[in-house]
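A single protein chain has been removed from this complex, and every other one stays in its place.
Here is subunit A:
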Amino acid sequence: MEILIIVLAGLLIGASVYLMLSKSLLRIILGTGILSHGILLMLLTMGGLKRGGIPVLDDSVQQYTDPLPQAMLLTVIVITFALTAYMLVVAIRVYRELGTDDVEQLKGVPREDD
């Protein structure tokens, strides 16, 4: 199971890189979202999967699943959301101001000496 999930995570990361390298702003944002999904899975797997009960204190349970990655990943999820929202708004603003969402056309301001 762990191996499978790690491979899946690698696949998600690869796909996210492909999306991020494309020209459209929307795809770049979706790419970052996928990237965080991939990393979520990767980190969660590092603690081992399904190695015990749900990490809520219970006298009948002998072994718990590792709670630490879960706590960290909770933070990751929330921060990713903030990031996605922010980037989305930047994209909207860029499109409205400049009339394009093609990052190839967003190459800075022409320099005066050019």
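FYI, a residue touches a chain if its C-beta (ideal position, glycine included) is under 8 Å from a C-beta of that chain, and two chains touch if they have at least 3 such contacts; residues count from 1.
Everything that follows uses one rule, which is that contacts and distances are computed from a predicted model.
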| item | value |
| --- | --- |
| Chain not present in the shown complex, as UniProt names it (candidates "Na(+)/H(+) antiporter subunit A1", "Spermidine/putrescine transport system permease protein", "maltose alpha-D-glucosyltransferase" or "Cytochrome c oxidase subunit 1") | "Na(+)/H(+) antiporter subunit A1" |
| Residue ranges of subunit A at the interface with the undisplayed chain | 1-28, 30, 33-34, 37-38, 40-42, 44-58, 64-68, 70-71, 73-75, 77-86, 88-93, 95-96, 100-104, 106-108 |
